[in-house]
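One protein chain is absent from this view; the other protein chains keep their places.
Take a look at chain A:
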Amino acid sequence: MLKLQKLTRQFGENLAVNNANLEIPDGQMVGIIGRSGAGKSTLLRLLNRLIDPSEGQILFGDADIAALKGRELRAWRSDCAMIFQQFNLVGRLDVITNVLTGRLYDVPAWRSMAQVFTPRERAFAIQALDRLGMAHTALQKAETLSGGQQQRVAIARALAQEPKILLADEPIASLDPMNAKIVMDALRDINRQDGITVICNLHTLDTARNYCDRIIGMQDGRVVFDGTPDLLTTQMAREIYGAEADEAFNEAATSTALPASVAAARVMA
């Protein structure tokens, strides 16, 4: 169970995340939606402490994540994997080394500095790559891959961490519809098969509806909606995105999904 209590982050005058209170049980697949600048990304980065909170608590079990430091903080990041919109791989390193960096927390310092990994660790990394259908690229440099392939490598890196929680910050925003589907299917698969909690920022409503058990809507740093996809009416979505009442609000207009799922989303909406 991940518990946020009065979580707040202020940048200057701007409250990027304002008094967020949430409880996320283990194994849930959560989608966070909202306009750009609503605080989705800040919220996710607060969870693995890439950004430090200004106020409030993040509780995981009994541990106060907001207060962790040094090695304990790195242990938490290792348990709470993250994938990024721009993949954040090391382009000049080969794919297998990129995935192996997912094990860095458990590798002794001298071995990590000498880039020495055991056959067991390599096997683990290759299995993670294979699960995403990327094992054949293991010895290529990461920067030679396409965006969709890089995101799959990034997911393999996250899997190599053996995380309890997987955060995904706009994982499909830079991808074409085909690759977006592959990546979202992979995330759902990880959630269902491994029981890993997945918290995912999404900019398209239909993706959130199709893949998530629960949707959280954010507006100007505040959580304004929290519920199952069927509770998210068009009226509600309009409020989250701040669309004018008389302005036509078309979900498909923001969609990057393949035609079949667009049709499905329309039926649902």
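The working rule: a contact is a pair of C-beta atoms (placed from the backbone, for glycine too) under 8 Å apart; a residue touches a chain by one contact, two chains touch by 3 or more; residues count from 1.
Here is the rule we use: contacts and distances are computed from a predicted model.
Its UniProt record calls the unshown chain "Phosphonate transport system permease protein", which is the correct pick from "Cytochrome d ubiquinol oxidase subunit I", "Phosphonate transport system permease protein", "Molybdopterin synthase catalytic subunit" or "Pyruvate dehydrogenase E1 component subunit alpha". In the complete assembly, the contact with the undisplayed chain comes from A:V90, out of A:V90, A:A123 or A:M178. Touching the chain that is not shown, out of A:L15, A:A75, A:A135 or A:V224: A:A75 (per the contact rule at the top). When the missing chain is restored to the complex, the residue among A:N18, A:T101 or A:T197 that touches it is A:T101. Interface note: of A:N18, A:Q161 or A:N191, the residue touching the hidden chain in the full complex is A:Q161.
Interface residues of chain A facing the missing partner chain: 48, 50, 74-78, 81-82, 84, 86-93, 97, 101-102, 104-105, 109, 112-113, 115, 141, 154, 157, 161.
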